[in-house]
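Below you'll find the structure, written out as structure tokens, and then a few comments.
Note that one protein chain is taken out, while the other chains of the complex remain in position.
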Amino acid sequence: MRWHRLAAIVRKEILQIRRDLPSLLITVAMPLLLMLGFGYGVSFDIRHIPVYVYDRESSQQSQDFLKRFQASEYFNVMKTVDNYQAVIQALDAGACRLAIVIPVNFSEQLKTGGPVSVQALIDATDNNTANVSISYSEAVVQTYNQQIQLEWLQRHGQARLQPPLKVDARTWFNEDLESTANIVPGVVAIIMAVIGSFLTSLTIAREWERGTMEQLVSTPVTPLELMVGKLVPYFVIGLLDTALCAGMAIWWFEVPFRGQWSVFFLSCTLFLIVVLSLGYFVSVVAKSQLAASQAALIATFLPAFLLSGFIYPIDQMPAVIQVTTHLIPARYFMTIIRDVFLKGTSLPLLLDDLLALALFAVLLTILATRAFQKKLS
Amino acid sequence: MLGRLRGMLIKEFIQVFRDKRSRFLLFGPPVIQMLVFGYAATLEIRHIPTAVLDFDNSQVSRDLLSRFTASPYFDVRARLNDRRQIGELIDRGDVTVALQIHAGFAQDLRKGRTARLQVIVDSSVSNTALIAVGYVNQIAGRFSQDYQRERLFSTSPLVQSQLPSIVLDRRPWFNTDFDSQWFFVPGVIGNLILVMVVSLTAFAVVREREIGTLEQIMVTPIGRLEFILGKTVPFFLIGLLDTTLISLVGTLWFGVPLRGSIGVLAIGAILFILCMLGIGLFISTISMTQQQAMVSGFFFNMPAITFSGFATPISSMPEFMQWLTYLNPLRYFLDVLRGVYLKGVGLDVLWPQMTAMGVLGLVMLTISVARFHKSLD
Partner (left out) sequence: MTDNDAPPVIVRDLVKRFGDFVAVDRINLEARRGEIVGFLGPNGAGKSTTIRMLCGLLRPTAGQALVAGYDVAREPERVRQRIGYMSQKFSLYNDLRVIENIRFFASLYEVPDSVLKERVSWILDMAGLSGRKSTLTGTLPSGWKQRLALGCAVLHRPPILFLDEPTSGVDPISRRQFWELIHTMAAEGVTVLVTTHYMDEAEYCNRLVLIFQGRIVASGSPTELKQRAMTGELVLVECAPLGLALDLLRQTPDVADAAVFGNALHVVVPEARTMIPRLRTHLSQHGVIVARMEPIRPSLEDVFVSLTAAQGAGGKA
């Protein structure tokens, strides 16, 4: 490796990036967009579930019960209807996700005692939201039950009854169960995958398409020098973007950062090397810019989005896919970055994941330079 | 006029289908993505890795814990005897939930005091944590009720039989087994069509501009509309073909039921593809290079997918964003896809979505066509 040649390539690359104002803007705008988009758009804090109610009794008590739904921030009682048809229509059209139907003799039955069944019609199309809304409805019903049972027992002289079991839940690392705290650090990983692979694969494929690459190759530059030289500026941009995202995560989305910055930057560096060499590899193999961008998308962005545990938990996937995720570098980085942000995990516990990333970095660098040499011969 | 259009179409089709690689790019990635998404995209939470720590070790405490062992949602992996182990396991990410029963648990219950079930949840993955807490509460609630009933029954059976309570009668519709593939597969169809059609269209024009052939075409007497039609009709057809292909994968491979009419689905797909053609063309009018087209495409695709209700419900997004989703064609197409697939509804329910897509498509196409000039400045 000759430093002056390397420096020349780096300088050229920086000049080109600097002149290419749109690309430069993108390196700033893309992280911002992704950060805001995912930060606000991907929320598992399921709230305001649209609810219809069909109160066939319409008594003091039924109203009282329904008020519990109204009061909950998880539900948004949109409408009270007076026939089944309207309920069915609303579910069909997606106007509500949940419909509560109170039976005709609701208060009567409660008075005489025994269980009264209240129907919860759930649009289970979205199974996750459906599950959550069941959980919340059960919680509403249980609280109400406790209250009326207590009253009833008091009236019958059994006043000392208390709820036998209380769940005392402690949520560690993300006390308020806010999904931004969970999603936002993950977005940092996604952005790095995108910037790294997407931009590099395109800029290098462009150089092939325009024929300037042949010019470069005809000089005494070695493949490794060329690769490193081309990637250094993007590496710097990637790191700046990472810092930008981390800043946004901490100050804008108020995600706690509990780990060490050194661990954070070490893992970021490794992951950037991985995605940059992957992007480089793709651009060497792909024939055109279109093919390069498609391939980069499939090789980096999608796995980082789908198979890294960013949104979809890995342990819920079929076994084959779970095994496959071990081949996805983003998987390891996702674990590291979340642990560093929320758990404040220190280096020793993350060693396995860091080693995996390092291994990928070495492998991909070798693979990319090999592919480059093969393409030339 | 028809002769020129025919010439354009023949040329486009030859170019698109010439070599194996480009043929593969049209149909391979959508199918692969469909398969990966179908398996990986699940928000179902089952088999949550759980540790238990029972300091009481009584009949009752074992009864309570056995309810967790029997539940499909929890997977009891470790039985501990030291409180410190919990921290270790959670830090390492080996378990997500730890249940702890204090000594004297049975005694508390017997004496009518409220006993506590301590739950520690790793909430760095907030959705899993949220759902886990929900399940714990449900199991604990059930346990409470059963325990209370039994106690009352042994002391005063009459009172027990008259104790009022409300039972939630859950009736999930459309996706009765809460199968997340049923939820995601129709959504993925929408996503893939969006990405494919937008990027293909945008690239088709910009590539010609970059290579210089666009200039050559502009000096021929070809009409603006002929050119645009020649460029878009192939992608329209490819979009429809892709829709059919991945719908087949969804139905035949993943077994997602198609309950509604194929005709309604086709109308929705056609309207949606028209919208995407409009977007793709628009991007091609603002991009000079393929790289710019790629990036502009990304800037459209990401928010469009995030804010469509694809993974998380629109009703949980910030209100401002909720308003913006009305401009998002994917939002409507997802309604159509899920409506036709899972709910089996027809035009009588989906006409607002169809109208919205029609209007959006018309507006987008008009703007793009108006912006497209047969000149270089």
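Odds and ends about this structure:
First chain written, first letter: the chains are A and B, and each begins at residue 1.
Here is the rule we go by: a contact is a pair of C-beta atoms (placed from the backbone, for glycine too) under 8 Å apart; a residue touches a chain by one contact, two chains touch by 3 or more.
For clarity, every value in this text was computed on a predicted model and none was experimentally measured.
Interchain touches from the omitted chain, evaluated on the whole complex, reach B.
Taking the complete complex into account, B:18 is the one of B:18, B:171 or B:259 that touches the chain left out.
Interface note: of B:7, B:104 or B:346, the residue touching the hidden chain in the full complex is B:7. Of the options B:222, B:237 or B:324, the residue whose C-beta touches the omitted chain is B:222. Considering the complete assembly, chain B touches the hidden chain via residues 3-4, 6-8, 10-11, 14-15, 18, 211-213, 215-223, 374-377.
Please note the rule applied: only the chains that are shown with their structure count from here on.
One finds 12 Å separating the Cα centroids of chain A and chain B.
Those residues of chain B lying in contact with chain A across their complex are 21, 25, 29, 32-33, 36-37, 39-47, 49, 64, 90-93, 109, 112-131, 133-138, 140-141, 143-145, 147-148, 151-152, 156, 159, 161-176, 178-180, 182-183, 199, 203, 207, 289-292, 294-295, 298-299, 302-303, 306-307, 311-313, 315-318, 321, 335, 338-339, 342-343, 345, 349.
Residue ranges on chain A touching chain B, taken from their complex, read 22-23, 26, 29-30, 33-34, 37-38, 40-50, 65, 76, 89, 91-94, 97, 109-132, 134-139, 141-142, 144-145, 148-149, 152-153, 156, 158, 160-175, 177-179, 181-183, 194, 198, 202-203, 206, 287, 289-291, 293-294, 298, 302, 306-307, 309, 311-313, 315-318, 320-321, 335, 338-339, 342-343, 345, 349.
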